[in-house]
Structure formats: C-alpha cells, structure tokens
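For this depiction, one protein chain was excluded, whereas all remaining protein chains were kept in their positions.
Chain nomenclature is as follows: A and B, assigned in order of appearance, with residue numbering initiated at 1 for each chain independently.
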Amino acid sequence: MYCLIAAESAIFTIFVIAYLFYTGKSLIGPQPRDVLRVPVFFTICLLSSSLTIHFAVKFLERGKVRVFALWWLLTIVLGALFLTGTAQEWHHLIYQEGLTIQTNLFGTTYYSLVGLHAFHVTVGLLALTSVSAFAVLGYVKQEHAERVKVLSLYWHFVDVVWVVVFIVVYLIGR
Amino acid sequence: MSAEPIVLRETSAVRPPLVETLHQWVTTVDHKRLGILYIIYALIFLILGGIEATIMRIQLIRPLNDFVSPQVFNRMFTMHGTTMIFFVAMPLVFGFGNYLVPLMIGARDMAFPRLNAFSFWMTAFGGLLLYFSFIGGDGLYGAGNAPDVGWFAYAPLTSPTFSPGHSTDFWTLALLISGFGSIGTAINLVTTIVCMRCSGMTLGRMPLLAWMNLVMGGLVILAVSPLSAAQIMLMVDRYLGGHFFDTQAGGSAVLWMHFFWVFGHPEVYILVIPAFAFASEIIPVFSRKAIFGYPVMVAATVGIGFISMSVWAHHMFAVGMTSNSNTFFVLSTMAIAVPTGIKIFNWLGTMWGGKILFKVPMLFCIAFLFQFLIAGLTGIMLGAAPFDWQLTASYFVIAHFHYVIVGGILFTIFGACYYWFPKASGRMYSESLGRLHFWLFVIGFHLTFDFMHVPGVLGMPRRIYTYEPGRGWDVWNVIITIGAFFQAAAILVFLYNLLWSYFNGEIAGSDPWDAWTLEWTTTSPPPVYNFSTIPEVKSRRPLWDLKHPEDPDWRYE
Partner (left out) sequence: MKASNRTTSKALCVCFGTAVAAFAQPASRSWSPTNIFAPDSTPADTIFGLSMFVLAVTGAIFAVVFTLLAYAVLKFRKRAGDDDQEPAQIYGSTQVELAWTVIPVLIVVVLFLATARVIASVQNAARPRGAIEVTVIGHQFWWEYRYPDLKVVTANELHIPVSDPAHPTPTFLTLLSADTDHSFWVPRLAGKTDLIPNHPNSMWVDPHETGLFLGQCSQYCGVQHALMLLRVYVQPREEFDRWVKQQSQPALASQTVAPGQRIFEATACVNCHTVAGTAAKGRFGPDLTHLMSRDTIASGAMANTADNLRRWIRNPAAIKPGCLMPAMGLSDPDLDAITAYMETLR
C-alpha cells in the first residue's frame, strides 16, 4: 500500500505542479478569487473521517466488531458528505459562474485536480462500502484487522491529498 | 539446507490437451510463467519494432528516396520508439525480474501473484491496443492510422488541431494502460524484496540483481506516474476541451516536455539498472570471482536512482531555459556519470585476477562493458549543454541512445537469456549458434551505430523521412542500413537457437554454470513451488559456501 501511495502521490504532484504553474495565467474567464468559496464544513467532514476510520480499526484490533462497523459506517457517511459538497460546489461553479473545464486554464486545472481527488474518494468509498457490507453480513473478524488497516492507510492518504489540494487551491491559488 | 535438488522423475502420464495447456498459461499467477510470458511477448514485439526500423533504414539508404511516404515514415519512427521502449525493453526487464527475484531471494512466489498476472495482461493489452491503430486508427490528413507524433509526443503537435482523429489517442491510452501494469509490477517487486527474503538473507546479503530490481521498482513507481498524469492531462485537452498544453489559451508546450522527461529520463535508468543487474550476476560467475565491491555497487545503484530523478531537463537544453537552469542540469547530468563509471570499474575489478570463461553469456557482457563505456562517454558529451545545442535532435543523439539501449541493455539481456535459459527450460542452448548470433550482432551493431555518430556531427537531424544530397550524409546512411540487416540476421539466429535448443538441447541439470546464487539450488526448470524447503543463507553466495566449506564467504563479509 505504501508503494501505491507513493505512485499516487507522484501523480497528484504533477497535477499540483500544473495547477501552481498556471495560477494567474488564465487569459479569460473567471479567476479563482472571484468564484471560489472555501469549503470549510466539507473539509472538516473529510478530515474527521480519518479520525473515525482510525477508531474503527482500533476497535477491530480489539475484537469489537460491532463498534468497528459503526465507526466504519460513520466514515463512509462523512466521505459521502464530502462528495456531495464537491458536487454542490461544481454545480454552482458551472451553472452560476460559468466555469467549466474548457473555460480557461483555471477551469482546466481546477476540475482536473479536484476531480482526480474526488475520483480517488469515490473509489475509496466503494472499497469502504464493500467492507461495510461484509461486516454487516458477519464476515469481518478480529483477524482481519491488518487488512482493514491497510485499507485505512489508503483513506488517510486521500485525506492528506485533500489537505494539499485545499492549501494549493483555496489558499495559495487565490 | 541440502545442495542436492529433489529430482522429479518423468511419469508416463498423458500430456494434457492443448486447450488445457493454453488455459493454464492464460490463467497462471506463477511468477515463472508470467516471467516467460513477458519475455515471449517482448520478443514478438522486438520483431515488429525491428521491421519498423528496417523500413526506416531502407527509406534512408539514399537521399530523396521514395520507398515509403512521409506519413508512413513518421508512423514508423513513432511506433518503433514506442514499441521498443514500452513493449520490448520494459516487458523484458519485468519478465526477468518476475522470474528471477523470488528464486534468488528464496521465496515461493511474488508477494501479490494475482496483481502480477493482472499487470502482465494490462501491459499485453496496451501493446495490442497500440498496434490495433494500424487497422483502426484515423489520423493526420485523413490518411493516417498509427500514431505519428514521435514517441515523446510533444505538445502542441498532439493537440486536436494538429493531430485530428484518433491516432494520438492510441498512443496515449496504450501507454496509460500499460503504465498502470508497470506500476503494479513495481509494487509487487518492491514488496517481495522487502518482505519475502528467506531466513538469513539480510538486505546486505541479497544478490545484486535483487537490489537493482528494488531500485528499479522504486523508480517505476516514482517515474511512470508522472507520465500517466501527463497523459490524463492530454486526454482532458483532447476530449474535454482542456488547456493544459493548449498554447493558444496560455498553456505551455514546455510543461509537457518537463512532465514527459521527468518520466523519460528515469525510464532509461529503469531499463539500464536491470542490465547492470544481469552483468553483475554473469560477470562474477564467468570470471570465477565474487563481485568486486558489493557495498559500493549497491550504494552506486541507489545513488543513480536518486540522481536520475534530477537530470531530466538535459533533454531540453535547446528549448530555451535560462542559463541557470541549463547549468544546474549540466551539473546533475555530469554527477550521475560518477556512480555509473564506478560500476564499470567494479566489473573490471571483478574480472581482474579471475579465470574468464568465454561462454556466450560472458561474450555479451564483455561487449556490454566496452559499448556501455562508449555510450557513457557520448552521454557526457551530450551533457555539456553547449555541445548539446549542436548534437541534440540529430543522429548523434540517436546513435548515443541506441548505443545504451542496444549496445548496453540488449546485449546484457541476450546474455541473461543465454545464462538463465538452462534454468528455465532445463536444456542447454547451442553454444555455436549462440556465438554466431553474438558475432553477427556485434558486426551489425557497430556498422550501424558507430557510423551513425557521423551524420549527426555533420548536421543530420532526426525524424526526417528523407534528406537532400550534397550534405555529406549519403555514404554513412548506406553503411548504417547495411548494419541493420546484420542485426536482423542475428536476431533470427537467436530465436532459432532458443526454439531448437528448447526441444533438442542437452539436459542442463540444476547448476550448469557452477554458480553461487539460490536459483541454482533448485531443479531446471524449477517446480511450481520453487524450493522444497525454504533455504537459509549465511552469506551473499550461499552455494559458494556449500561448495567451499573450507573457505566460505561469511568468514570474509
């Protein structure tokens, strides 16, 4: 999993570099400071989901499968909330501000970077949901804690990436 | 651990039907079978890439030739480069890594056998997708099919404006898919080496091949990902109306170059480090001495891995970077020459005082040493940026990188094929056919690539489908083309040797070379489970210790 995280980090780094390189270089169209609203609530959702998944794993390691399942579910809910936040933000940007991936350099780099992250969140949620399904059906036991922990590493990675994206897009880029 | 392998006796069982055998091969997760699949796949594409090269050489044999149209020629050099790098060299390197790493570290398989199979089939599919473009593609000027944008696909030539139709997309998607396959294999290799070494095999006792595959795996993870990212961006530009590399919207063509070469330069180290690995295993065995300076070889390899991530813009000296940037990349490029040169000296030191046996694997490795030396020196010339302003994008640079990839990497891969052929097939190859292959290829290689430096120095740029007479390039192009035919003949001899020997070679036994690493303790070919009991080692050369109990390595390490 660490190797996969390294590879994904390299991919995200390239998108971040492109974003930073093109900051301020859009020739036309909406600029970041005009249209971006800092998604504080949804960021808190995603970051706390790291905490909840951490607790979930800890409980599974101690054999408390039902508590684990609850915290795991909470993680999924928080992650899904984050995605709805992104969806809302994009809806606003496309329909109210007229910013699409085609509009200008900002649009291209913004949607690509945030979209790539959202894609990774989605894949993560699918994996988490599968585990949830297994847990509900009674297949998850204490001895699976190691595997579940590896999956949680991926989720932590997705959160760390969001921290970077947040800083780059909503703080530096504006 | 006993040195006597458990011999499997031939039973009189009926051979399974062909369909059953094919099914086993297609669904295999055994690292050895996947390794062989990678290698066979690569050899098929070697022939395809070689045909593309031959077509180009025939077209260039005289000025203003009309053997093929410019559109076809441009597709040829694009497909030749893309095929050879992604569907010949990388699969060969992954194939050998897959086959050898678990055997050499005393493991039963790779860490993730199913991921292993998945990665192979991703790579295989990528190659098929790329070649499908010949039939299904649709490109520039409505007459195109296969991609014709060069293997590094510079923007904005790849934008929909200048590459309408789908030919560029075949390039992008084929490489994106096989790139994910490569990352999968790298994850597997790194995890296997880090986690699955047998008892007693500390990192400092691993064979050099394992070390080098570890570094190579790390480089794949860090370098192929930027290419994937850039290709995703290119697809966004081509299909979603994005502007990553759209110069008219303020985008930067130079940004593509940076992203590509951040991949492209470590890529060549991904290819050459396993070549070093083969040399580091073969040269000691046929000099009958331990590798000279194992710790420094490891340190130099790791150093090369790190530095290789910092030299990429030496492919961009003519692009108009500032003098400070150019100067920095000169420094890093020259710096990487130091650990690379050290390795040549270490191999020299290994042979020094030895008893060299000129078996076919060693012949190829000796040629590698001379050729890699020259390749490295022309690399230093190219690293001096102002000199590069004349030499880059000319036939000099083509000569240089073919010297590295063919004269360096392919030669050691041939050596590796002959060295491990007995292990994988259980039979010895024909020594005389192997020598014929060697000498034909050496003659062809030198005819083509030594003389190729000359037109470069005389001003012949690369990627031109024809040239004017009176530039002084004519005779050199004739010689270069003749060499290509020698190389083609050599490859045919090689393939024939492999096939003939597989069916008719004498039985090899488990250790035909009197070698010292773990793969030679098991049968030839190894059983599916590799080792009946997982070995335990006390030094870098466990078999040496067993064969020389009065003078074991662990007393000196």
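Definition applied: a residue touches a chain if its C-beta (ideal position, glycine included) is under 8 Å from a C-beta of that chain, and two chains touch if they have at least 3 such contacts.
Everything numeric in this text was worked out from a predicted model, so none of it was measured.
Asker: What shown chains come into contact with the chain that's not displayed?
Answerer: The chain that is not shown is in contact with B.
Asker: Out of B:98, B:392, B:448 or B:521, which residue would touch the omitted chain in the full complex?
Answerer: With B:98, B:392, B:448 or B:521 as choices, the missing chain is touched by B:392.
Asker: Of the residues B:296, B:309, B:433 or B:489, which one touches the chain left out of the display?
Answerer: Hidden-chain contact among the options goes to B:296.
Asker: Write down which of B:194, B:240 or B:380 is the residue touching the left-out chain.
Answerer: For the chain that is not drawn, the touching residue is B:380.
Asker: Out of B:74, B:133 or B:501, which residue would touch the omitted chain in the full complex?
Answerer: Hidden-chain contact among the options goes to B:74.
Asker: Who touches the missing chain here, B:115, B:344 or B:443?
Answerer: Candidates B:115, B:344 or B:443; residue touching the omitted chain: B:344.
Asker: Under the stated touch rule, tell me which residues of chain B contact the chain that is not displayed.
Answerer: Contacting residues on chain B, toward the hidden partner: 69-71, 74, 140-141, 148-150, 154, 156-157, 161-162, 247-248, 250-254, 287-290, 292-296, 318-320, 322-323, 326-327, 330-331, 334-335, 337-338, 341-342, 344-346, 348-349, 351-358, 366, 369-370, 373-374, 377-378, 380-381, 383-394, 457-468, 470-473, 548, 551, 553, 556-557.
Keep this in mind: only the chains that are shown with their structure count from here on.
Asker: Taking each chain's centre as its mean C-alpha position, how far apart are chain A and chain B in Å?
Answerer: 37
Asker: Quick check on the complex: what are the chain B residues that touch chain A?
Answerer: Chain B reaches chain A through residues 183, 186-187, 190-191, 217-218, 221-226, 228-230, 232-233, 236-237, 240-244, 249-252, 255, 259, 262.
Asker: Contact residues on chain A for chain B in the complex?
Answerer: 3-4, 6-15, 18, 21-22, 25-27, 100-102, 104-105, 108-109, 112, 116
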